[in-house]
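Yeah, one chain of the complex is gone here, protein chain that is, but the others are all in their spots.
All chains are identified by letter, namely A and B, in their written order; residue positions are counted from 1 within each chain.
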Amino acid sequence: MSDFIDAFNTALGLIVTLNPDLVEILVLSLKVSLFAVAIASVLGFAIGGALAVYNFPGRGAVSAVLSALMGLPPVVAGLFVYLLLSNVGPLGVLQLLYTPTAMIIAQVVLVTPIIGALTRQACRDLLEEYDEQLRSLGASSSAIVVTLLWDGRYRLITAVLAGFGRAIAEVGAVMIVGGNIDHVTRTMTTAIALETSKGNIALALALGIVLLTIALAVNAALMWVQRFAQRFAYA
Amino acid sequence: MTTLWRRRNALGLILGALLIVAAPAGIEAEDNFIIVQSTTSTQNSGLFDHILPKFTEKTGIEVRIVAVGTGQALKNARNGDGDVVLVHAKPDEEKFVADGWGVKRHDVMYNDFVIVGPAADPAEIAGLKDADEAFKKIADAKAPFASRGDDSGTHKAELKLWEDAGVDAKSASGDWYLETGSGMGATLNTAVGKHAYTLTDRGTWLSFANKSDFKVLVEGDPKLFNQYGVILVNPKKHANVKAKEGQAFVDWLISKDGQAAIASYTIDGQQLFFPNAPRGS
Partner (left out) sequence: MLDPTIPLDGRGASLLANPPLPVELKGLSFEAGGKRVLDGVDLTIDTRGITAIMGPNGAGKSVLLRLMHGLIAPTSGEILWAGRRMDRTLARRQAMVFQRPVLLRRTAAANIWHALGLKGIVRSERSIRVGDALKLAGLESHAATPARVLSGGEQQRLCLARALSLEPDVLFLDEPTASLDPASTLAIERLLLDAQRRGIKVIIVTHDVGQARRLAQDVIFLHHGRVIEHQDADTFFECPQSEGARAFMRGGIVL
């Protein structure tokens, strides 16, 4: 037990003194996940909005698949992207394996269904109320999608925060496609896995505390956004 | 209207800022680097942190280590997902070259394996000079044993010892024989947690920080000798292999400088790896 207390104190020390290794890992994690979520948001909003508004044969099946992909295990996403990017894979010519770009791609694969499915649901709910009025005003389908996306912005922010929470906390995808290379593709989660396996509990704990703090901050932001939105009736 | 525009602009600014911050992550600069497929035990020992900066200083080439099990390292190299492979499984390495995937195999260094276990030592193997005898005693006592179980060099060495001891350990998998399917560090964690014996390379053991009451119980048997080899991935098989830089790394490892760097790596005054590239390389 005293080992853990020592490790804990060392961990706090690492955080407070902004240990350079820790900071480097933290910055890379944020870069990868933020960039991935930004891309996934653009894709997710478009897919979700389109699925909600445009009617086409097979729409129900696509929506069901999208929802199911929300539960895609990160390792599976990582494996899939690894097979694509490996030198002998279809996109091998891009030489992207073991780079932060590969990690971003893997996280985009992971997060887009989350944002897409939540966006679709938000737009469906809004459409129930707005459909007749918008058609009465002469809105085209694409205009309706844009209107719904803006009007549902608070729910979309929630979806984005949920997506980010998933990205920053996963280890399976980034481990497989990134290779956990020191100073290049080592993120908080892969570093925690590595340092724990080396018995370096102090550094692992420090990273864990930072990760937990980020997760809590994201959840706090989520609650704040929802409360703010309700106060102004989503204005 | 103005509120709407202000909000739209704010959102645009935030998105822009995010992209600017994150962009460098996406930009792959024309870095001078090679990818070396190596093993977790080698990485966990800390050897690379010690010797690689010396190589980079001399040549300006950055070395990126992907640490996986030996089996996976060789498979990755076969796919061309690496420029150099540095593992410790000589028969597999020679097959790798014979099959045309590697250019030439060079001896680099050796370290040794040791059998570690709880201070209580239920199988009473402490001090034995014969590794297979120790393994046989563990099997007879049905004492818990943690295996890498991951097709790595360490795992292959362990399997050879079971074979020499005449024991079919696999049949007891899940019983007293625990296959973790993990790297050396994770396996050590499991061994300590389960009071199980395990075979580990000395390097990883020395730098492992969670030893609890475990000790080195068996060492010194020549059968525990662990030879490392380095091979340049064949550029004729995969055009993307950085042959020039990869060869520079291979050459350096077996050169006087590289060998000296390896020898100079110690933990608590103990040397972990013993360079043995043929003289005149």
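As a convention for this text, a contact is a pair of C-beta atoms (placed from the backbone, for glycine too) under 8 Å apart; a residue touches a chain by one contact, two chains touch by 3 or more.
Because the structure is predicted, anything quoted here is derived from the model rather than measured.
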item: Given A:S33, A:Q121 or A:T147, the one touching the chain that is not displayed; value: A:T147
item: Residue in contact with the excluded chain [from A:V62, A:L83, A:A139 or A:A169]; value: A:A139
item: Hidden partner chain, residues of chain A it touches; value: 129-130, 132-139, 143, 147, 150-152, 232-235
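By our rule, only the chains that are shown with their structure count from here on.
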item: Chain A and chain B, separation of their C-alpha mean positions in angstrom; value: 31
item: Partner chain A, residues of chain B touching it in the complex; value: 15, 18-19, 21-26, 28, 35, 40, 44, 48-49, 64-67, 79-81, 182-186, 188-189, 207-211, 238, 240
item: In the complex with chain B, residue positions of chain A that touch it; value: 28, 30-32, 34-35, 38, 86-88, 92, 95-101, 104, 179-182, 184, 194, 196-201
